[in-house]
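Report on the following structure.
Here the complex is missing one protein chain, while the rest keep their positions.
Chain lettering (A, B and C) follows the sequence in which the chains are written, and residue indices restart at 1 in each chain.
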Amino acid sequence: MDFVSRLQNVDRRIIYILLILVTAVPMISPLNLPLSISPGTTEFFNIVDALEPGDTVLFSLDYAPSGAPDVHPIAAAVMEHLMDKGVNVVSVSFWDAGPMFGEQLMRHYEELGYEYGVHFANLGFVPGQETAIKRFGENVGTVSRDFRGNPVSSLPIMEGIKDTRDFALVIDFVAGNPGIQEWVRQVQGSLGITLLAGSSTVNVPQTMPFVDSGQVKAMLAGLRGAAEYELVMGKPGASVAKMDAQSLGHIVIILFIVVGNIAFFLDKKR
Amino acid sequence: MRREVPLIITFVVGVIVLFANMFEGPLQAWSSELTGWLIIVSAFAVGLASVNLFRIHGTALMRMRPGWFNSLALIVALIVFAVIGTMARLGGDEKINNLNQNLYDSIIGPLGAAMFAMLAFYVASAAYRAFRMRSAEATVMLIAAILTMIGKAPIGELIWNKFPVIAEWLIDIPNTAGQRAIMIGAAIGAFATSLRILLGLERGHLGGAE
Amino acid sequence: MSLIPNTATLLVTILTMAAIALVGINRSKSGAWTPTIRRLAGLDAIEEAVGRATEMGSPVHYSPGIGAATDDSAPQTFAGLEVLGYVTQLTAKYNTEIIVTIRQPNVFPLAQEIVRQGYMTAGRPDMFQEDTVQFLSNEQFAYAAGVMGIMNRRHVAANIMMGAFWAESLLFAEAGAQVGAIQVAGTAAMGQIPFFVAACDYTLIGEELYAAGAYLSQDRVKLGSIAAQDIVKGIAMVLIFVGSLLATAEIDFLANLLKK
Partner (left out) sequence: MSISNDIWAWISALGMIAIFSFIFKENPVYRFCEHVFVGASAGYALSVNIKSIVDNAWDPITKEGKLSLLIPVILGILLYARFFKSIAWLSRWSMAYMVGIGSGLSMFGVVNSQLLQQVRSSMLPLNSVNNILMVFGVLSVLLYFFFSVEQKGAVKHGASLGRWLMMITFGVSFGNVVMGRISLLLGAFETILGNWLGLL
């Protein structure tokens, strides 16, 4: 096989190996390529930053292990900001795998001395998809026991909270349906809560129309959103480190497309 | 009787569920009862599907077909997860609950995540394979894809600060227009297909004549 | 019984669409009208794909998608099952094995019935085996892992995917390409059409999936229904155009009407 046709038919395994290399290496030793902050992230940060210590925020954790790498970092970054500010967090989930991630977030801060039930609580999974979101939105009391089996009424953090309007903010961390569309349709529209979104990259186009219309006040988009948030917060962490890998991965893919096309043209010319 | 009853069931159930969205009154109650039953019927369907798995792999195992070892692994995994999961769910102690959670977190969770992550490789090889300027149409697709990729990558804006703007425009205008129209067409097609099912004009799934 | 507020337009739309479909179907059935349907290259390719599988002595893999028969994705699943009936008959004619993989437990009995029926119609009930229709898993990626394994181990020569797909679409299409199968896909799942277009040999886009059953069977009822769909589409186009003109003149009466 000559050079041109070899370029046209690069073995897919070479592509895979290169992709592994350019993404794994910068994760181990980051290059720290600069990253700009999108206006949406700043807006999101400002809304969260304006909260007062003692306020309570609701996290709706609507993702599963498979999509988590793109969404969970957003939740972790926002959680860090809130804990830092002394704002309380209550989590709920309309995906059955969601509560696991709530536990992951909270256990970390429990080790740091924060107290479950006071600074945060995990209300677990509520089955029923769209109708569940509607019912929970209108009456938080539909959940009687939290994920750890405590009666919800016994948690100090839940004092004075009847419906979702009693939360200072509702943030949906979402990788699909049910999620932000259902929150907008069933709760935001009728109760007028302040709703923010942390969306997986793939879901951004679906969420964008709600941000444009103001029904969702601000959105963090995927792993990159998390990285930007860490930067704005002044605590660059795991997500920022992954951005280099992200960029290099893109370049490799584009490079292969370009190489394939050049070879295709050279071949046609012959 | 054998033929009519299923058709009547489909029609009545479908009509109630459809119109309950638009009329207040008893229809809504019936519809929520009917859709509520679905959880139960579907749960039985899961059992049916598992029987199929069991029969296929049980046969492979008993006849010691090539790969019987894998069939054994499948059946063992099925039984272990079913038994421990059921024990944990129907009020197991702390130990069973932890085991159940660990099994999920370290087998189903990571294997699923790895399958999903495999998409990163396949997106790359599919792009390399498919995005060639074979025709005018393919060229348009290629250019749109590359502009979006560069515009979306963190490094794109370092190369030229207009790349993200172009990408945004492509997503907002031509992409939305295309998506909208495909959605409208698909909605009309979906409606017609469901209507034919509802009216019994489509019934391959119910078997043919007796 | 009273109308729920803001559903009047919805009700009128549904009734109008149903009426147009019924008129179309009836006129077509009675022979008063013979709708034709334009060529859909993707569907013509199915016979070619099955033919090639026969030549190679390898099986055909078919997936009716991963959507349920009981939710919003049901129409895509139904359309996928319609095409499955046709493909089964085709494989029976060519005496080629078909492997149908299933993710949704509630689609499983439906698919089994369709395949059994397809073999019956083709006069080959003996071809139906326990593992012709296989339930794999209702966990999305476990199903995907199973499908990819089967495609590799059985050296599938034709991979046909018709129905609702999500992220696994590209996994299947690339795994299919790895084993060198001819691939024909069809879906109305917006997010996945691009991957099928990029990675498969032929793709039915959106509504084309719903037209597939009519195209393949040339059944008068279905043809009438397709022609009725065109009429509805025409009305939608007129509404969009007139609505835009009105909006330009700052009259939002039509847009408001659609909200009612």
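Simple rule for what comes next: a residue touches a chain if its C-beta (ideal position, glycine included) is under 8 Å from a C-beta of that chain, and two chains touch if they have at least 3 such contacts.
Note that this is a predicted model, so its numbers are computed, not measured.
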Contact list for the unshown chain, restricted to visible chains: A, B, C
Hidden partner chain, touching residue among C:47, C:71, C:131 or C:219: C:71
Which residue of A:91, A:207 or A:246 touches the chain not shown here: A:246
Listed residues A:23, A:41, A:188 or A:207, member touching the removed chain: A:23
Missing-chain contacts mapped onto chain C: 9-10, 13-14, 17, 35-38, 68-75, 77-78, 105-106, 109-110, 112-113, 136-139, 141-143, 145-146, 148-149, 152-153, 175, 190-191, 193-195, 197-198, 205-208, 211, 223, 226-227, 229-230, 233, 236-237, 239-241, 243-248, 250, 254-255, 258-259
Residues from chain A at the interface with the omitted partner, ascending: 12-13, 16, 19, 23-24, 27-28, 66-70, 96, 200-202, 204-205, 222-224, 238, 242, 245-246, 249-250, 253
Chain B residues touching the omitted chain (full complex): 2, 5-7, 9-18, 21, 33-50, 53, 67, 69-71, 73-86, 88-90, 102-123, 127, 137-138, 140-149, 152-153, 167, 170-188, 190-191, 194-195, 197-198, 205-207, 210
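The criterion applied here is as follows: only the chains that are shown with their structure count from here on.
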Nearest-to-centre chain - CA centroid comparison: B
Pair with more cross-chain C-beta pairs in contact, given B-C and A-B: B-C
Mean-CA-position distance for chain C and chain A (Å): 33
Centre-to-centre distance between chain B and chain A (centres being mean Cα positions), rounded to whole Å: 22
Numbers and ranges of chain C residues touching at least 2 other chains: 140-141, 167
Contacts with 2+ other chains: residues of chain B: 108, 112, 115-116, 123, 125, 127, 129, 131
Touching residues (chain side chain C, partner chain B) in the complex: 1-4, 7, 10-11, 14, 17-18, 21, 25, 70, 74-76, 78-79, 81-82, 85, 102, 105-106, 108-110, 113-114, 116-117, 120-121, 130-131, 133-136, 138-142, 144-145, 153, 167-168, 170-171, 173-174, 177, 188, 190, 193, 195, 197-199, 205-207, 209-211, 213, 221-222, 225-226, 228-229, 232-233, 236
Chain B residues within the chain A interface of the complex: 101, 105, 108-110, 112-113, 115-117, 120-121, 123-125, 127-129, 131-134, 142, 145-146, 149-150, 152-158, 171-172, 175
Chain C-touching residues of chain B, taken from the complex the two chains share: 18, 21-27, 38, 41-42, 45-46, 48-50, 52-53, 55-56, 59, 67, 108, 111-112, 115-116, 118-119, 122-123, 125-127, 129-131, 141, 179, 182-186, 188-197, 201-202, 204-208
